[in-house]
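Below is a structure I'd like to ask you about.
With one protein chain removed, the remaining protein chains of the complex are shown where they sit.
Coming up: subunit A.
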Amino acid sequence: MHKPLTIYGETFDSRLLIGSALYPSPQIMQQSLMASQSQIVTVSLRRQNSVEAGQDFWQLIKDTGLRVLPNTAGCHSVKEVVTLAQMCREVFDTDWIKLELIGDEYNLQPDPVALLEATDILIKDGFKVLPYCTDDLVICQRLADLGCEVLMPWGAPIGTGKGLINPYNLKTIRERLPEHTLIVDAGLGLPSHACQALELGYDAVLLNSAIAGAGCPVTMAKAFKSAVEAGRFSYEAKAMPEKEVAAPSTPTMGMPFWHQD
């Protein structure tokens, strides 16, 4: 029996969360979202300038019927994210917020200190916070202490496509926070990266550029869907233990002795 993904008490069959930016056209975005069979799409409100001005684009996203996870991409301070989260709650009628608070403009690395402060404020304000954070165990523990049921450490900096640059850290977080929903967010480039995250026991992955920036986003969306499924199956099936020496899968009895050195 496959266990569904759980986010703040709600369950989902798909373990792939997908972004809505950087596609060649809104139509290709819609087709990619459908091909991914994702059930959750993240949307940025920040660069729409005003609530009314973005309506046409948001309507295209609402038309997909996917659950919307608004994000605070582009914010650099606690004040900015809190204001934007409140706007998102109004526009999208959801208390979910993907909390993105950038500390470094060039590699878009999250600011861990400000992230804790913002998370505390938003949780007290009734939000269900999905924080985008670095793969630091202690930051993840602190976020969990504040009440986050979902944590989203990065695989690598946003848009780099480098994959899981520190599997050891990610594995440690998984082991130490076994009850939390963990989602690798950002830095993935290949379906095999997503597969690897699920194999590590991560509950889901969230990505955007890897699909939107592919030569054919729709086909890549299908590839990620399959990879996420493969990774999850692999995790549930419990992989064989790794060994340092070769162990033949064929019995050696009956093999000529000069072949057995």
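Everything below uses one rule, namely that a residue touches a chain if its C-beta (ideal position, glycine included) is under 8 Å from a C-beta of that chain, and two chains touch if they have at least 3 such contacts; residues count from 1.
Assume contacts and distances are computed from a predicted model.
Per UniProt, the protein behind the absent chain is "D-amino-acid oxidase"; the candidates were "ABC transporter permease", "Rod shape-determining protein MreD", "D-amino-acid oxidase" or "Carbon monoxide dehydrogenase medium chain". Of the candidate positions A:103, A:159 or A:201, contact with the hidden chain is made by A:159.
From the set A:9, A:178 or A:215, the residue in touch with the chain omitted from the display is A:215, counting the whole complex. Seen from subunit A, the chain kept out of the figure touches residues 22, 24-28, 30, 47-50, 52-57, 60, 106, 159-161, 213, 215.
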